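Of the protein chains in this complex, one is absent; all others appear in place.
Labels run A and B following the written order; every chain starts at residue 1.
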Amino acid sequence: MALLEVNEITKVFGGLTAVDKVSFKVEPGEIVSIIGPNGAGKTTIFNMLTGVYKVDNGSINFDGKAIHNTSPQHIVHAGIARTFQNIRLFPNMRVIENVMIGNHINTKYGFLDEVFRTPRFRKGERECAQKAIDILESLDLGDQIDNYAKNLPYGMQRKVEIARAIATNAKLIILDEPAAGMNPQESEELMEFIRSLRDKGHTILLIEHDMNLVMQISDRIYVIEYGKKIAEGLPAEVAHNPRVITAYLGSGGISKDEE
Amino acid sequence: MKSIVSTASNFMHKNKLWLLLAIIAVLVILPFFGLSSYLIRVLCMIATYSILALSLNLITGFMGQTSMGHAALYCIGAYAGALFSTRLGTNFWISLIAAIVVGALAGAFEGFVTMNLSGSYMTVTTLAFAQVVTMVAQNWTSLTNGPLGIKSIPRPTFFGIELTTNNGGLYWLVLAFLILTVLFVTAIINSKMGRAVIAIKEDELAAKLMGIETKRYRIAVVAIAGALAGVAGCYYAHMSRYVDPKVFSFDISMTILTIVIFGGLASIPGSILGAIIMVAFPEALQFLSEYRFLVYGFILVIMMRFRPQGVLGGLSKQPYKLPAGVKSKAREAAAQAKEA
Partner (left out) sequence: MIAQQLVYGVILGMVYALLAVGYSLVFGILRLLNMSHGSVYAFGAHMALMAVTLTWGLPAAFIFTIVATGVLNVVINNVVLAPLRARNAPNITLLISVTGVSYIIQNGLMLTFGSTRMPFPKIFDYGNITIGGVTITSTQLSILIVTLLLFAILFLITNCTKMGLAMRCSSQNPKAANLVGIDVRKVVTFTFFLSGMSAAVAGYMIAGYYEMVYFTMGTAAGLKAFAAAVLGGIGVLYGSVAGGVIVGIAEAMATTFLGSNYAEASAYVILFLVLLLKPSGLFGKDNLEKV
């Protein structure tokens, strides 16, 4: 059974159908990408996946359980964590604290433990900090723990965001346009980095409007246009699909995916 | 000059515990230096406002929600304590527990009402809450005795000894409350809850999407703040032996908020320093008589212009304090580099 199964989800804003009966699947250990021009409805799909928006129709099953229309918190507990198109770290907190917040739901001690500094509290804090450090070190960010998130360069902030998502123990990490705002070389490095995450055993769902970026690393790709799924398959298949080429290049061959 | 400051701050950071113990020791023996009962009273008010400021700092400094109605929780705590002591004749300590519980419940209610609000809407709702509380205190005459207030509240006793400003008892009592409050606030801030609360200030939606039950924390924090304000209120009622609705006006709410911001948002020593300045200043400025609130206004404006983070606010430059037993390669490398 697939890790994530999305069945014909639909989202309507006012009279506009932003997402129209889109279905897709993610198997454990895969990198799956959802691509499409700007405004195709990708981020809306993500927001439904993470519980920010309600699903108007259809269902989302994760790990065998329906998770649509629950709460964002419930979905994190179920095992989905995300990053944001416009980085949303906690800017005035340190890198290590940001990642420790990712581990919040796995830190098991109560209010009284905090107040009385019980052994349970100390053990919990130790484990939480150690886990954050281990994750950061595995992503080559071990020397950044004391820095405030807002002081890091952009690319590094992106990685810390991913580290924070990993710290939730998510079974599926979803990345919303991780290369947004990066130059080609930085994007390239980031894609390598994402591939290395998969090699460490993480399952990744990626949203991207730049098709070329995800070609190299995706196991499967879904293409969305105007809220509808227009193609799916292996990267090579998708790249040669005439509808995809039209969507991306326009019928006249003029690029209209850049605003 | 800069280096002297940074050396001093490093020194203070390294010897924090000893410095704190020394300060506490001095504070404890202070009444033996023959301070006047007026001065002791000023010190008691500083401590009371410190507790109130620490309580509001949880909401405003750490959680980032500006409250302009904190006097409401103070008022509720004071009335709860006063009513228990006068109507039910309970001793101070039972009244204190009652004030804490009632304060926490009132805080939970305020937190519940405001949990979906942000920014200015949060601020104005807290203001409205305070106004409504004052109205209830004014008009529910059968319970609160209305505008006349509650008189002859008995002084606190400790093992049969009546605590007054003359014997220093009231001072030691509030000092103990303040120390406990500092320990309590420090404990909850340096924990999972503290991180979650600060995350709410930084980015509430992102916090939610990390699995933090933001609404639950927003209610809990205001409830905790309410409990602390309850302590301050109950103490105040038994110290001054008299409460009426006017004591908890909008000006008091603004004074508490000003203390928090002046001392430094999210700074625990800042709240205490802020209380010292804001309470002692008008007293010390008495020679200015009617000019002092003008001066007070100018101080606020100038402070916000040149040091908006408050006297002790701002981000710490010290390395993050890892819990004992946590291993970090970067830290080990730094330690080795220092040895070599």
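Note that in this section a contact is a pair of C-beta atoms (placed from the backbone, for glycine too) under 8 Å apart; a residue touches a chain by one contact, two chains touch by 3 or more.
Model, not experiment: these values are computed from the prediction.
Within the whole complex, the absent chain has one touching residue among B:Ile24, B:Val101 or B:Ala128, and that is B:Ala128.
Interface note: of B:Ile40, B:Val197 or B:Leu265, the residue touching the hidden chain in the full complex is B:Leu265. Remark: the residues of chain B touching the chain excluded from display are 60, 66, 113, 116-117, 119-121, 123-125, 127-129, 131-132, 134-135, 138-139, 205, 250, 254, 257-258, 261, 265, 290-291, 293-294, 296-301, 304-305, 308.
The rule is simple: only the chains that are shown with their structure count from here on.
Work out the mean CA point of chain A and of chain B, and you get 40 Å between them.
Residues of chain A touching chain B in their complex: 50, 52, 72-73, 76-77, 81-82, 84, 88-94, 96-97, 100-102, 104-105, 107, 109, 111, 114-117, 121-122, 124-126, 128-130, 133, 137, 142-143, 145-146, 148, 164, 168. Remark: chain B residues 184, 187-188, 191-193, 195-196, 198-199, 202-203, 205-213, 220, 315, 319-320, 322-330, 333 touch chain A in the complex.
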